[in-house]
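Following: one structure in structure tokens, then a few remarks.
One protein chain is absent from this view; the other protein chains keep their places.
== chain A ==
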């Protein structure tokens, strides 16, 4: 449960917003009052528009994120198993890592069109590296003293990998997963702001074109809340399934 002080900070931000918009310092057109935004939210929710856009966005994040995991984890494992492969390919990956995924948008639109593939592609590009680096870093940093324990028991390489290396890499893997999840939300909205016909990002741009600041703000609030919820869900899962990791989680706020 959120603490009282946390709630107080949220309420204070809300109050400041309220004062700013109702006192006339800012025109209501640029910053509608919280009440107006809330009413718009209720209206959007009631008409089913919000649910439609949210579902589209959620589906994109889910498929992009899972796809990125499906690529990043095996590649990281392969690199950890084969030094030759790593030395060969890692410099290229390092080069690609420097390119902001949104800079790849024009190319992706040309290659994949403006459909789902391009949006999911952007998400995969954005969260591939945090996940990949999390797995790689975790495996590289494994304590060799723990591997000795397995060697004494006569473990095979596979057993050492599965029973010692991967579990001890888990904190770093989890950090990568959590950062990747945050990145995937950012990339999604970026992708939806440019060529799109549905999704929360689209809803925001569309509202901007119609000069509906209230819908823009409503969309922003929903994105923030969804990001928070997915992060908490991930943390909850980890604290249930791997309670010894809880302390490592705080590093993953990016």
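Simple rule for what comes next: a residue touches a chain if its C-beta (ideal position, glycine included) is under 8 Å from a C-beta of that chain, and two chains touch if they have at least 3 such contacts; residues count from 1.
Note that in this section contacts and distances are computed from a predicted model.
Asker: Given the options "FAD-dependent oxidoreductase", "Sulfonate transport system ATP-binding protein", "Xanthine dehydrogenase family protein subunit M" or "Acyl-CoA synthetase (AMP-forming)/AMP-acid ligase II", which would UniProt use as the protein name of the unshown chain?
Answerer: "Sulfonate transport system ATP-binding protein"
Asker: In the whole complex, not just what's shown, which of A:146, A:220 or A:234 touches the removed chain?
Answerer: Checking the options A:146, A:220 or A:234, the one contacting the hidden chain is A:146.
Asker: For chain A, which positions touch the chain that isn't shown here?
Answerer: 140-146, 148-153, 155, 159, 163-164, 167-168, 170, 242, 244
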